[in-house]
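Worksheet: the structure to be examined is printed underneath.
All protein chains but one are shown at their positions in the complex.
Going in written order, the chains are labelled A and B, and every chain counts its residues from 1.
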Amino acid sequence: MSQRLKNIVKAGSLLALASIAFGLGAARADEIVIGASLPLSGPLAGFGSFQQWGYKRAVAEVNKAGGISIGGTKQMVILIIRDDKTDPNAAASNTETLISRDHVVAMLGSCTPALVNAGALVAERAKKPLVTGCDPLEAFKSVRKWNYVWDLFFDEPELAAAQFKALAELGAQTNKKIAIWHDNGPDGQVVGGKIWPALAKDFGYEVVQNAEFPVDNTQFTSIIGEAKSKGAEVVLVDAITPQAIAIRKQMAAAGFTPKVLNIEKGAEPVQFAEALGKLSDGILVGGYWDSSLPYPGAADLSKAFESETKLTSSQHIADSYAAAQILLDAIASAGSTDPEKINAAIAKTDKTYAVGPVKFDENHTAKLPIVSLQWQGGKTVIIWPKAAKTGEFLFPLP
Amino acid sequence: MPDIGVALSTIVSGVLLGGMLALTALGLSIVLGVMRLVNLAHGDFVVVGAYVGLFFLKFTGVDPLLGLPVIALIVAALAIPLYRFLLAPLAERGPEAQMMTMFAVAIILENAFVLGFSADTRSIERDYATLPLTLGPVTVPLIYVIGFAIAVALILAVHWLISRTRFGRDLRASAADAQAAATLGIDVKRVQMLTFGLGAACAGVGGTLIGAAFQFGPSSGAAYLLNSLAIVVLGGLGNVLGTLFGGVTLGFLQSVGGLTLGDGYRDLVGMALFLLVLAFRPDGFLARRRS
Partner (left out) sequence: MKTSSGLAEVGVLLAAFVLLWFAPSFAGDYGLQIAFRVLIYLTLAESWNLLAGSTGLVSLGTSCFVGLGAYVAFGLMNAFDVPLPLGLACCAVAGGALAALVSPALFRLRGLYFTVGTLALAELLRLIMVNVSAFGGASGIFLQKDPPPLPVLFHYALVVALIASLAITACARSRISVILRAVRDDEDAAAQMGVRPYRTKLGAFILSSALVAIAGGVQATKLGAIEPYGMFGLQWSIDVLSMVIIGGVGLRLGPLVGALFVVALGEALADYPEAHVAIAGVILIVLIRFAPRGVVGFVENLAPFTQKKRVAA
């Protein structure tokens, strides 16, 4: 009998465990609950950790100031973060859980088109506002006409054009032969497949090679060999960081040194330069943010990040921090936790944040202005536009 | 059609790289042969090797290529407890239990890498890793030549170990029939433990070479697992010299695929080849037809 009792207790505790698993995080009435699914493990864990920091900082600042006033009473903001393991299926299911279990009033986005889309489509259907960075605007717009999802990031055509304009203004002398290498991800196809070839023509360059590769390719021998044999002096690359590092190393090992090397996307984080050492010198990359830019709180932001985490900062802390601030500002100005009212308030956003001026257009996108950065001695300097310049253009590539 | 210099350089690089990756595959192959285990954490052992190489250089200042024996020992020493405490108790339970346990180890390792070393992509920075070596019209990365030489030397050493030593004899007996080997008085568990350690050491050395030649991060393991599997199948399961042959063949055919279809099709060519060989010569390309 007692054995049976034990078994019943055990079965009961299993059930209880299951109910805890499904029942966590019930919100209290006097709290504003927002949520985010982020890639905190898997290949994009690096981005996720920057975003997490930016989101948490914005929420902590609001709470420190007493919270947000809803219908006359100050309420604290609770941010629930879930890990999507860099898997779109998990990003979608996390977002579903945030909405249906935690009853979030609004959400913040993940990173890269695949993950942002997965969560954003759920939010859109559930009619809950979601503010995100980290999703290039053309890729974002191509999904659908958004009603509840908002994206602040760079616009691919602007990013693609920045280096051409910079090279023209800075007077880089080359044989005008361009090799374009790009991945076949959403932004790689847009930038490398369409925009760059068109711009090259406008700026009087000849495209001698246009090579596409999948985002997990590791060998670039024949691509590099072809560019070398065709005498390209300008190489434009659109690739993620691991590939960017592989490409730079394999270029050196193949004895190929063009005069200009621009690696979009992958060459932006500090880990790129750390992994490459002096090979990173002279590489150009477009950026949408730098702590030297004259926006409120920009300089403090990267200082705070570096002192808190002992890691080197990234531009991703700025758009995530701003995305969270935009959402929190919208909740405050709506004075309500009604998703429709919050959504309407987000649409009215018009303010300069640490990431720059943000105003959403009819496609729910806000363009972050682009600067041209160059790696010099393990640090990036802004070489273009003139107004923001922090260093001289190193030419040709050492 | 790319010019002849590009084509030759690509193919020679591919062959050298294939030989280098054969070392990584060898670790997987002997574990498969002796323990009948698809070690799903093998790719992560490669990454462990790369991190060990990176920190070895950072803390001792000694070139990781000189430290390869130490690195191999460290990785083996990390792997042997895994066998002892996680795999050995499951020996009687069929392949799924051990395979899933190693998968669990793989995800724990990946998580630990992120927590311990951040998600950053890294690379072992050495001058020789980025120098070209030119011979007439052919230019290949110097590191591929170095890596190839090291891999071939180690593969030959393992071949010697398995074909000429007492441990090798026990290993072959255990691989052929573990039960029969046990009745002959061979300590099969010990053989398996050492084999597992040896497999991890191969992965570790391969990882250091990969870390110097390319780049790696916490989740790089999966790609090397699949690549190693393809090499193992091409060369024949548990066939040491066949692994080298498999690596070189795969490298050659992938390069041809990369040249003709574009670099993006390299892996695709590899996988297609892998399946074809698996379907028509399941015991490897070199094996004689089963009677």
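For the reader, a short list of remarks on this structure follows.
In this section, contacts are C-beta pairs under 8 Å (C-beta built on N, C-alpha and C of every residue); 3 or more make two chains touch, one makes a residue touch a chain.
All values derive from a computational prediction rather than experimental measurement.
When the omitted chain is restored, the residue from A:I32, A:V62, A:M107 or A:A139 that touches it is A:A139.
Contact with the omitted chain, checked across B:I124, B:L209, B:A230 or B:L253, is made by B:A230.
Of the listed positions B:R93, B:R164 or B:R190, the one in contact with the omitted chain in the full complex is B:R93. Mapped onto subunit A, the interface with the missing chain covers residues 3-4, 6-7, 10-11, 14, 18, 20-22, 24-25, 38, 40-41, 52, 80-85, 87-90, 92-94, 96-97, 99-101, 113-114, 117-118, 121, 125, 139, 143-144, 183-186, 188-189, 214-216. In the full complex, the hidden chain is touched by subunit B at residues 32, 36, 38, 86, 89-90, 93, 95-97, 99-101, 103-108, 110-112, 115, 222, 226, 229-230, 233, 264-265, 267-268, 271-272, 274-276, 278-280, 282.
By definition in this document, only the chains that are shown with their structure count from here on.
Between subunit A and subunit B, the centres computed from C-alpha atoms are 34 Å apart. Those residues of subunit B lying in contact with subunit A across their complex are 2-3, 5-6, 9-10, 13-14, 17, 110-111, 114, 118-123, 125, 129-132, 134, 139-144, 213-220, 223, 254-255, 258-259, 262-264, 266-267. Contact residues on subunit A toward subunit B in their complex (touch as defined above): 40-46, 48-49, 86, 184, 211-214, 216-223, 225-226, 228-229, 241-242, 245-246, 249-250, 252-255, 269, 271-272, 274-277, 279, 311.
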